[in-house]
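Only one protein chain is missing; all other protein chains are in place.
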Amino acid sequence: MVYLSKSPWILHYDASSCNGCDIEILACLTPRYDVERFGILNTGNPKHADILVITGGVNEQNRSVIQNLYDQMPNPKVVVGVGVCACTGGVFKECYNIAGGVGEILPVDVWVPGCAARPEQIIDGIVKALGILEQKRAEMSRAEAGA
Amino acid sequence: MIDAKLITVMYVELLLFLILFPLIPALILTVLRNENLRAIVVTAGAGISALGSILLLAFSVGQNQLFFTVPAPDIALVMLVLEILIAGYLVIVSAKAKQFLVIGFVLLQLLLIGGAEYLGLEGHSKVPDLLTDEFSAIMAVIIGVIGGLICIYALGYMREYQEHHKDLPDNRPKFFAVLFLFLSAMFGVVFSNNLIWMYFFWEVTTLCSYLLIRYPETEEAINNAFRALLYNLIGGACFPIAIIYILVNGGSENLGIGSLIAAGPAIALIPASLIAIAGCAKSAQLPFSSWLVGAMVAPTPVSALLHSSTMVKAGVYAIARFAPVFDGQVLGMVIALIGGVTFLVTSCIAISQSNAKKVLAYSTIANLGLIVACAGVGTPEALWAAIFLIIFHAISKSLLFLSVGTVEHRIGSRDIEDMTGLAAPMPKVGLMMLIGIAGMFLAPFGMLISKWASIHAFSQALPPFGMILIVILAYGSAVTVFFWAKWMGKLLEVRKWEESIEFKISKAEWAALIPLTALTIIACFGIAPISTYLIEPFLVTMYGKISDLIPASNLMIMVLMLALIVVLPVLMMKILIPRRSLRRYMGGVTVKDGVMEGSLGMKREIALSNLYLEDLFPEAGLSKYGSVITIVLFCVLLLGLISGGVL
Partner (left out) sequence: MITILTAVAFLIFAPVIGVLVSGVDRIITARMQGRVGPPVLQPFLDIAKLFEKEKVGVWQAPAVLIFLHLAFMVVTGLIFFGGGDLLLAIFALTLSEVFLVLAAYSTRSPYAHVGAGRELIQLIAVEPVIIIAAVGFYMVTGSFAASDIMNYSGLPVILLPGIFISVVCILTFKLRKSPFDLSTSHHAHQELVKGVMTEFSGSTLGMVELAHLYETVILLGIIYLFFVGNPLLAILAIIVVYMLEILADNSTSRVKWLPALRGAWLITLILGGGNIIALSLL
């Protein structure tokens, strides 16, 4: 059955965003966009999350933190990079402390460009991620059945 | 058909054997300094006492209450001489320590009991000296089996104790001798029918308690020993007054427990209340309770034997004996309230304690309070609850004390905070401790069944006291859940799997811990037969007829629940266990599992501490208010007694 895509729980991590994208993500929770319509919850806890949403470029300080959070999420899981900084490092790309986009350390499944990414875009990106999530689950259960 | 006379002789010999036999190992042990020989004597002595008590229990099934006279007319005189000798000894040691208040009370008691003997010497022969019934037999098994196991445990424990306390003189011969003397005195208390006999054994237990508390011979230990002695003497003074009252008002034929209860509340209520006061002191009810907390300085087997499973039970045993007298009486309700207040207040204090032995001490006082409350209510159902509380408390609490003692010698601390994740380095002892704690407060285990029965009993008790007791119990049991559950949680907070350090635990300690754990579980499964074959016949003897006790179907549900706890984890383990293990979530800044990095790159291991809520439940404040309330209640009780014409 396909329960996973009906109840995606999100972990939002601000890598080194200017907070523009973060505000837009929070806007998704507000009455205007209300992502709970799709069963989406912001959990704030990797152990409960299915989707890791990262805003901002990765800096040297939080490399290990992002890796840690990702490792602590149970499978199947997907990563969504929100905002142009998360994609490439954006305007901060050449900064001494920025390693680049999230792709530098994690396998990102969906990129949501924009500065800041609009709530509609973000929701669209999450919905795209749901498809991939479902695919991963199917693979996982196949692997389990095979083993 | 065996001759009735033969049965009587057999019984008398068995009872006298149980009382007198422990004196033999006691005498041998005083002179024995060889450790191996001591181990043999202690094990044999404990084993024979335990077997004897089990034999008595087996005989008791299906027998009614039986009374016996010991064919030795001069025994009263011997007891009087012994009492004078004990008093003399106590006067000498107290004078040495400048404890003049103690001397005062010793002399007062001597005077009172002398007066009583003077009045009642010829009455000695009018009442049977000994009695036995199911209740006595249950108490005897607790003393014989649990007491015996603790004596064996003490062999291993005391060896390490002396190694840990090199500065102390090795007084183990005396220590073990007093332990066996104590067992003898306890058998005496529970088999006595004649109150003068009971008083004699009662005083011997007080003496043993004093001697064992001061075993470490530190200043603190000596002070606490004298405090225990003083409080027990204050309470104990009520005992001879009760005897004198009976002799003056009821005549010497009412000096036996059986005949006194049969005489009805009109005669029995006042002496029973006086003995209840003595019982409250012995059972460390507020405001007397501080002696028991102080007694925790003694080596752990002493705490387990005297100050949780047996001696303090003598107090509640005496009150429970007279429970039928208190049925429906306001004075009984006052005693019940003293127990209830003690239960609530000391349970609250236990929350604020992190010293494991102090938690156990306060919880012991609390549970004794609950037993006193049940006995004071005095209905058949309440007495049922009281007896079950005595049984389960004795087993679980001794298990807990002994496991704490073992852990203390391994990790060098008796603080609960130091027992974090104990389930890893000491899996077996950890499990035993968990079972012991579960036995103290969780549903399908014994104590809770008794709590449940006591709620049933209180809800039928004299209004509005019954309801006040219910409210007290409701709060008290909530608080109980708190301090036990956080202790259990602490044991389970495993950091990582470590090498077991259990191989250093001596055989003697295992020999006591394993049977006690087994007993905790067996007793829970055996509630229904214990109730049917032992307690219900006893209640029928005491009350004539009994109605609607705990229905058997509910006991079955309890047993099923217990089975579920044991079976479910085993069945589901395979399905449930995680396929991949994760680090703990600590905001993403985990360096390795359980270690986090601060903002300046400082690496720290997490340290978790439990809630103790000292502001909400301060030890000093609570015991002060508790004492004030109970002192007021005692004054009410005394007023009741005076208006009843005792003075």
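Each chain gets a letter, A and B, in the order it is written, and its residues are counted from 1.
The working rule: contacts are C-beta pairs under 8 Å (C-beta built on N, C-alpha and C of every residue); 3 or more make two chains touch, one makes a residue touch a chain.
Quick caveat: nothing in here was measured; it's all calculated off a predicted structure.
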{"item": "For the chain not depicted, the shown chains it touches", "value": "A, B"}
{"item": "Option touching the unshown chain, where B:I577, B:L600 or B:A620 are the choices", "value": "B:I577"}
{"item": "Contact partner of the left-out chain, one of B:V42, B:L212, B:A314 or B:V479", "value": "B:V479"}
{"item": "Contact residue for the chain not shown (choose from B:Y89, B:W452 or B:W510)", "value": "B:W452"}
{"item": "Per the touch definition above, residue among B:L442, B:A523 or B:L637 touching the missing chain", "value": "B:L442"}
{"item": "Hidden partner chain, residues of chain A it touches", "value": "1, 3-4, 6-7, 30-31, 34, 36-39, 42-45, 47-48, 50, 74-76, 137, 140-141"}
{"item": "Interface with the undisplayed chain - residues on chain B", "value": "421, 423, 442-444, 448, 452, 455-456, 459, 463-464, 466-468, 470-471, 473-475, 477-479, 481-482, 485-486, 488-490, 492-495, 551, 554, 557-558, 561, 564-565, 568-569, 572-573, 576-586, 594, 606, 608, 610-611, 616"}
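Just so we're on the same page, only the chains that are shown with their structure count from here on.
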{"item": "Chain B-touching residues of chain A, taken from the complex the two chains share", "value": "13, 45-47, 62, 64-66, 68-69, 71-72, 74"}
{"item": "Chain B - residues contacting chain A, complex", "value": "580, 582-583, 585, 588-590"}
